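One protein chain omitted, others in place.
Chain nomenclature is as follows: A and B, assigned in order of appearance, with residue numbering initiated at 1 for each chain independently.
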Amino acid sequence: MKKPEKETFGAVSRRTFIKGLGATAITTVAAQTAAVAQELEKANAEKVVGPGAVPVSLTVNGEKLQLQLEPRVTLLDALRNYSSLTGSKEGCDRAACGACTVLFDGAPIYSCQKLAIEAQGHEITTVEGLAKNGTLSKVQQAFIDKDALQCGYCTPGFVMSVTALLNKNPRPTLEEAKHACSGNLCRCGTHPHVIKAIFEAAGISVADKTKVIKYG
Amino acid sequence: MNTFQYATALSPDSARQLAGDHGAYIAGGNDLLGLLKDYLVSPDILVNIKSLPGLDTIQQGQDKWTLGALVKIAELEDSIDIQSVFPGIRDAASEIASPQIRNVATVGGNLAQHSRCWYFRHRDTVCLKKGGDLCYARESDNRYHCLFTGNTCISPVVSSLATTFAALDATAIVLRDGKETPMSMDALYHRAWENPLAHNSLEPGDLIVRVDIPTARSRSAYMQVSDKHAFDWALVSCAAAANIVGGKLDKPRVAVGSISPVPHQVEAANEFLDGKTLDDDTASQAADMILKDAKPLQQNAYKVPMAHALIRRTLLKLKG
Partner (left out) sequence: MAEWPTNRKYISGNVKRVDAAPKVTGKARYSSDIQANGWLYGMILRSKWPAAKILSVNLDKALKVPGIKAAVVARDGQFTVRYYGEEIAAVAGSSKQACLDALRAIEVNAQPSAGFVVHEDDGLKQDSPQVWEGTPNAGDPHVRNRGDMDSAFSECAAVIEGFYTSPVQIHNPMETHGNTVSWTDEGVTAWASTQGIGSVQDGFSGALGVDRSKVRVITDYMGGGFGSKFGPGVEGLLAAQLSKKAGAPVRLMLTRFDEALAVGNRPSSFQKIKMGALADGKLHAFQFENYGTAGIGAGADRGGGGGGVNIPAPYLYKVTNIHASQRGVAVNAGSARAFRAPGNPPASFGMECAMDDLAVKLGMDPVQFRLINDPVEIRRNEYKVGAAAIGWKDKYKKPGSSPGVVKTGIGCAGANWGGGRGSPDTQGEAQINPDGSIEIRIGVQDIGTGTKTVIAVVAAEMLGLKPEQITVKVGDTNFPPGPGSGGSATCASVSPVTFDICSNALQQLQSKSGIADARGDNWFAACKSLGVTPLKVTGQWQESLAGGPAYGVQFAEVEVDTETGLVTVKKIVAVHDCGLIIDRLTLESQINGGCIIGMGYALYEERVMDRVSGVVLNPNFETYKLSGIADVPEIEAILINMPERGVIGIGEPATIPTAGAIANAVANAIGVRVPNLPITPAKVLAALGKVPPITA
């Protein structure tokens, strides 16, 4: 399978671009990734690339991935098949199930419906990037505590959507929680436990309705 | 997908030039990538229009507001100002697709999206809209299809924003051959009414740049019904806009989506409602007029009572 290659000539890369900005600009730039993306696009603009493979530089979980990809390769494909980041899953490849959800400058998107070439200059966060120094995020721990997973295939996608929800809205209502996860499908039926995990991570206690009774 | 070249345009002119005869613009890319993956379109180049300047803002104005074509659906949903001035737009936006799609999808893309008819979308049925001989839906499963049409194709417009913009009497500004061409929602979809091959009235090279929305109607509402409670195409949708002055409707407009290739509006119904007190009875009569000439097919007749209910409810929602 394709191995990530060293950064090559051709398109202006983020690193080259930032280098050119000078030291003081870097800290400001680091905080304004959208602006960088735009500037980067301008630097590369109007240049026709492809259809063969071209250098594509992706920032994933804070690290640089230098890949050689055809323009038609999706971000999901790049993660799963051109790098070792298989945490994001392919459930449908048609922007309908959410198993491929990643954060794109903090906002959840379907990585299967985003071209890798268009993900350059943006901050991509995958499920592999949530735990810090081996410590699970609040959301990840809540999923474990409330058994918000079964086969686990939809789980990375749900975890990303819930992470984004709580980043934006730390104390959601039930409606808001459902609304935020409406783009994630699950066949095993973890939905009730996902709701429990959301409230657990948000620090909102919810009564446990399950009853265990004796026969008779 | 087939292969394609890719370039980012910095001006509408260069976008047009880069696209050439066989290219496509890519904004959010949600509809386009779906079409590419099923080989329904095969542009030789994708021209990224997300860097075109000045198209991604919401401009507030006295007589009208302007939505740049690159404004994301998520921005419409989150905007407190939109919620307060055009609540119908906010309601429509919040029900479009899913959060993940709303975060990349644009106003322009939502208007320009292609048919969702399952025969059109299927890789192995060459239907009328794809240049084939047969409208499969007419012969076979038409549960999601039109109650009204001016041609053989019965694929309805599904853009929630189109329906809402129609009720607000908004105008899309389309850059065509370098000239800004205003189009009402009716004009924007009129070609689909007449021509089975068309999804809308856009021609190759056309670029939607913005939508101008008059502030003339201070109230607006949107509702839809789907099989599921979220992330499901509307079976029928409805938008209404008006003022209520002295308890009476002023400048009312109603539009219904997913039942016609264009947002379905009946001028006689709007005229009937103008100056009337908004209640169950007037709303119901308006609904009757809007649906009067509906032609149900074998599987979609349920859309008539469904649309009737939605029209009544959307109008009554204007009361607040």
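By our rule, a residue touches a chain if its C-beta (ideal position, glycine included) is under 8 Å from a C-beta of that chain, and two chains touch if they have at least 3 such contacts.
Just so it is clear, the model here is predicted, and its values are computed rather than measured.
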#### Entry: Option touching the unshown chain, where B:139, B:180, B:203 or B:271 are the choices
B:139
### Task
Would you mind spotting which of B:69, B:82, B:174 or B:306 touches the chain that isn't drawn?
B:306
### Summary
Residues on subunit B facing the left-out chain by the touch rule are 1-3, 116, 118-119, 122, 124-125, 134, 136, 139-141, 143, 225, 227-233, 235, 295-302, 304-306, 308-310, 313
## Note on the structure
Missing-chain contacts on subunit A, rising order, are 1-2, 70, 72-73, 77, 80-81, 84-94, 96-97, 99, 126-128, 130-131, 136, 140, 143-145, 147, 149-156, 159, 178-179, 181-182, 184-195, 209-216
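In this section, only the chains that are shown with their structure count from here on.
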### Message
Can you work out the whole-Å distance between the CA centroids of subunit A and subunit B?
### Response
29
### Query
Residues of subunit B touching subunit A in their complex?
1-10, 14, 18, 26, 29-30, 33-34, 36-37, 45-46, 48, 50-51, 74, 94, 97-101, 103-104, 230-231
### Query
If you look only at subunit A, which of its residues touch subunit B in the complex?
38, 41-42, 44-52, 70-72, 74, 93-95, 98, 101, 104, 107-110, 113-115, 117-118, 161, 164, 178-180, 182-184
